[in-house]
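Note that one protein chain of the assembly has been removed; the remaining protein chains are unaltered in position.
For clarity, chains are labelled A and B in written order, and residue numbers in each chain start from 1.
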Amino acid sequence: MSSGLMSFIWEGLANTLLLTVFGALLGLVFAFIAGLGRSSERKWVRGIAMVYTEVFRGFPSLVLLFVLIFIIPTFGFQLNPLIAGILALALNIGAYAAEVVRGAVKAVPPGQLEAAIALNFTPVQRLRKVILPQAVVAMIPPFTNNLIELLKATSLVSLVYISDFTFAAQLIRASTGETALVFFGLLVGYGIIALVFTTAMKLLERMAARSLGRTVPSGLFGRKEVAA
Amino acid sequence: MNFEWSGVWDAMPTMLDGLLVALTATGIGYVIALVLGLVFAFMRRSESRWISMPVGFLVEFIRSTPLLVQLFFFFYVLPLIGISVSPLATGAFALGLHYATYTSEVYRAGIDGVPQGQWEASTALNLSTRRTWTNVILPQAIPRVVPALGNYVIAMFKDTPQLLAITVVEMLGGAIAIGSETFRYSEPIAAAGLVYLVVALLMAWVARMVERRYGQVRV
Partner (left out) sequence: MTTTNGEFITFDGVHKSFGKNVVLDDLHFSVGAGERVTLIGPSGSGKTTILRMLMTLTRPDRGTISVDGDYLYHEKSGDQLVPASEAHIRKVRSRITMVFQHFNLFPNMKVLRNVTEAPIHVLGTPKDEAEAKGKELLELVGLGDKLNAHPSQLSGGQQQRVAIARALAVDPDVLLLDEVTSALDPEIAAEVLDVLRDIAKSTDVTMLLVTHAMKFARDVSHRVLMFNEGKIIEDASPEQLFNEPEHDRTKSFLRSVIDES
């Protein structure tokens, strides 16, 4: 394969990782705002948070991407395509992850909040020192799933001509005529990236569990074998 | 260029055609996902590691790679091995295969959720393996998995726009087709978004109703 094609692959890979990482970071921000907003004391905050999660979970990410790329400019906002891609992915994954945040916060035993009140922590301290450090540990495994979903969704940007990993593969397919091999290689590539992310998240999970004095059974997939 | 609501309205007939396509793909794909998922779940439980390991690997692999690439793969590769079916059929199959990896996990969790004592009791009553499955395990496992399975219908429906990549004209594809004729993309895309959102929310509501009816069963 020529070095020109190779450089497409590297650029595509870089953009895919960029979309995943920044999509995840921005999505995390949306997730925490919306997830914590759902248990706010203010009704309108709860309302906005709920509308966000319901709407963006009901909206196909590809349609969202097209909306940001085709419709938003008609209202006078020109978005850089890569930024539009990150925003679309983050809005979408953030809505799912918001449910994770909400569930994890709700799952912290009520006695923890009561103890924090008994020690006269401020509401912000209760959240920051007691609730979140425990809830975050419970968020990591479902966040891992969210991250993989996000990685997969990044491939959609190739349909709006952003040169990600999938787009690079399309170019290579067009110029070499190798179809089966290129797409199979692409799948393997995504599989490897997913494995790297999953492994990193497993490490994070184990570290987080240790912060609560717990241990997580080792093993890459961490699932128990089932006897029939 | 500004946004004309009338353009959204004008796109609706095309959207309804597209909706039919999207629902067809979802329906066929869902049946495939339900059946194939069960097959995967059983194979992963196989006592032979020669079956359970590769199937487990395959399931993890399909689940962690993009549906879009899988669509391309089948779209281009199936004809090469002499299978020529319509793009819609290819799309529904790829969708079904992709989501079978999710449903297989749901089945697995449902089956694992049946208490060990139920297996032991079946053994004690000398039930055959088949009878244990059909009369004891599955009747208890299925109610547990209904809500999760319902959610995947919605997820699959929301993935149907990706089928436009393999020339299937669902709603987003229809919107782009209109755009390429009228040179106005915003309105038809907004129409597609609106219909997707409404139908997905409607499905979520139905799923919640189903869950309320069947999901409550406890053992």
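Going forward, contacts are C-beta pairs under 8 Å (C-beta built on N, C-alpha and C of every residue); 3 or more make two chains touch, one makes a residue touch a chain.
Quick caveat: nothing in here was measured; it's all calculated off a predicted structure.
Displayed chains that the missing chain touches over the full complex: A (touch as defined at the top). Of the candidate positions A:29, A:83, A:119 or A:207, contact with the hidden chain is made by A:119. From the options A:81, A:103, A:133 or A:191, the residue with contact to the chain not on display is A:133. Interface residues of subunit A with the unshown chain, by the touch rule above, are 109, 111-112, 114-123, 125, 129-130, 133-134, 137, 211-214.
Quick note on the criterion: only the chains that are shown with their structure count from here on.
One inter-chain figure worth recording: subunit A and subunit B are separated by 21 Å, centre to centre, where each centre is the mean of the chain's CA atoms. Looking at the complex, you find that subunit A touches subunit B at residues 54-55, 57-64, 66-67, 70-71, 74-75, 148, 151-156, 158-159, 166, 169-170, 173, 179-180, 183-184, 186-187, 190-191, 194-195, 198, 221, 226, 228. Listed in rising order, the residues of subunit B touching subunit A in the complex are 1-3, 45-47, 60-61, 63-70, 72-73, 76-77, 80, 108, 112, 158-162, 164-165, 172, 175, 179, 185-186, 189-190, 192-193, 196-197, 200-201, 204.
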